[in-house]
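All protein chains but one are shown in place.
The block that comes next holds chain A.
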Amino acid sequence: MDKKNGSKHSGGEKVKETTASLKNLSLGGSPAVLPKHGQKQVASTNNNTNTNTNTNTNTKNGKKPKKSTHHGGGGASSQNAAVAAAPKKNSGPVLLGMPDSPMQSADDTDPYVTKIGGVPLWLDQDLPAPAKYGICGACGKSMYLLLQAYVPLEKSPYDRVVYVWACNQRLCMRKAGSFRVIRALQLNPEYAQKLEKKSKPATAASTASALNPVVGASGINPFAAPGAFDMGNALFGGSGSGFANPFASANSTSTNPFAPPSGFGVGSPVLAPAVKSFASVTSANVPEKQDSSSESEDEDAAKESTEWPEKLSSFDPHYLYITEEVLEDSDAAKDDISQRYSHLLALEESVNKDDDDDNDSSNKNGGATWSGETYEKAVLPKGVDKAFQKFTERVQSWPDQCVRYDFPGTPLLFSYSDRTAQTLLPPNATQHSKHTNPSTHRIPRCPACKGPRGFEFQLMPNLLALLDVTSKKYLSEEEARSLKERKGAQVFDIGMEWGTILAYSCVQDCFGKKAQREDDDDDDNNRGDAERQRKVRYFEEVVLVQFED
C-alpha cells in the first residue's frame, strides 16, 4: 500500500511466484478487494489454510467462526503484523482500522476506498442513496459522514460498502436518529463470474497462468510466508477471471507495490476507472430500464429524493489501513514491577509452596496484623466498570485504532450499564461475569429478508480525536455568529460525544427479497443480468451507541 510498509516490495515479489499455486486454492474465498484499488489489505495468516474448510461456516452462520477474515487476502501492508505474531486468541482475529495519512479533498473520489470523514461516494454516481439518510432524525440538520468502508464478503458477488453518519450536535447525542449506518450493495459481474468459475478451478488455473505473463515461475514457493498466499490471492484476486479483465490485474500489479507514499490518492483513481468503465459499458448496453421495473421496491426507491446538497458538510478525510489485531502481553510493565518489588514476588513463591498462613500474618507492627482481609472488589470511579476496564486494556495494545471489524462477531462493549448494554446482554449480566457475552436476539431483524443481524463493526473514540469534531470550523454560519455574541464562551454545542458505535447488519447480506426471487427466475436471462448489474441497493442497518456514564 504505502509508506507504512517497508516489506511491501518484497511481498510483491513473493506473490508473483506463488500465484500459480494460489489458483489451486478455492478462489471463491476472496472476491478480491485489491485488484480494484488496493486499499483493504489484511493480514490473514489463517485465511489460507481455512478457505477450503471454512467456506461453509463463514459468515453465513450467526456464530463467530473459528478463523474468519472476510477481506480475503493479506496485503503487504499488514505483512508486518502477520509476521509479528499469529493472533493468540482462538477465535477469529478482529480487524482494526488504523488511521493512515490524511486524504486530500480532491482525491476523495473513489467509492472503494475505506476512509474516515470526507464525503460519501456512491458505488454508482447516478444512483446515490436517498438523501434522507444524511439528515439527522432528531434535529433535521445534515449529518457528517464518519466512516465509509468497502467491505465485500467472501463468496459474495456483490460490491459492498458501508456508510456511517452521525450528527455533530451535542444535543442530539442521546436521541434516536442521530446515528445511521447504511449498507450498499451492487452486483459485481467479475465476482459473479469468479464464483461460477470456482466450480472449475483446474481449467481456470491452466488458462490463467498461460495468459498472465506477469506471473513468475509456477510451483509453490516453499519460503513464502503464509500471509503471502493471501496477498497474492487478493492482488491477483480474480486471477481465475483474470483473463476476462486483464486491465484490473495488470493495473493492480503496477500500481500497488509502487503506490506513492502519499496514500491511495494516486493509486485508486487509476484502478477505479478500469472497473467503472466496465460497468458503464454494460449499462450503456442496457436500454432504459429505469422505468420498466415492475417491482415496487424500485419504484419506492426512485420516488425517494436523492438530492444531496451540493456542498455536504463533512470532516476532513483520512485513509484507513487495515490490520489484524494482535494482542501481546505487556512485558514492559511487568519488568518494571519485577525489578522494584522482587522481594514481594519472592513472597508469592513461598506462599505457593507452602500454604501456610503463619508466615504472613505477623510483622513488626507490634502485634498489629494484616489478617482478616478477604477478597474485595476494587473501588472504581464513577463510570468505570469491568467493561470499561477491558475496553481500555484491549485498546492499549493498538491505541490508534478507529474501527474494529469482526463480522459476525462480538463487540467490545464500552460499559455494561447503559441502555445499549441492556439490549445486548441478558438481564443481571453484570452480577455474574460469565454472562457478559452480548447476544443479538433483541436486535431487530433485517426487514428485507427477516434474517438475523450480527455485529459487524464498531467505531472507537479515537475517531473523535482524529476528526477534531469540536473544532470551530464545523460551525455553521449562524452558530458562529451567536458564538461571537457570547463573547468568548467556549463552543460546546457542536461536537459529537460517544464511547463507541456498534453496527449490526444482516448476516446473510441480503440483496432484498424481490431481487433474490428475480435471481432465481432469470438466471440465464441476459437482460436480467445487466439490469441487476447496475442496481445499487441501500439498506439501513441497526446502530447502537454507547456513551460515557
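In the analysis below, a contact is a pair of C-beta atoms (placed from the backbone, for glycine too) under 8 Å apart; a residue touches a chain by one contact, two chains touch by 3 or more; residues count from 1.
Operating definition for what follows: contacts and distances are computed from a predicted model.
Only one of "Guanine nucleotide-binding protein subunit gamma", "Small ribosomal subunit protein uS5", "Glycerol-3-phosphate acyltransferase 4" or "Serine/threonine-protein phosphatase PGAM5, mitochondrial" fits the UniProt record of the hidden chain, and that name is "Small ribosomal subunit protein uS5". Only one of A:M103, A:I322 or A:V395 touches the absent chain when the whole complex is considered: A:V395. Residues of chain A in touch with the missing chain: 330, 332-334, 337-338, 341, 344-345, 347-348, 351-352, 355, 357, 360, 365, 367-376, 378-384, 388, 391-392, 395-400, 460-462, 464-465, 489-490, 492, 497, 499, 548-549.
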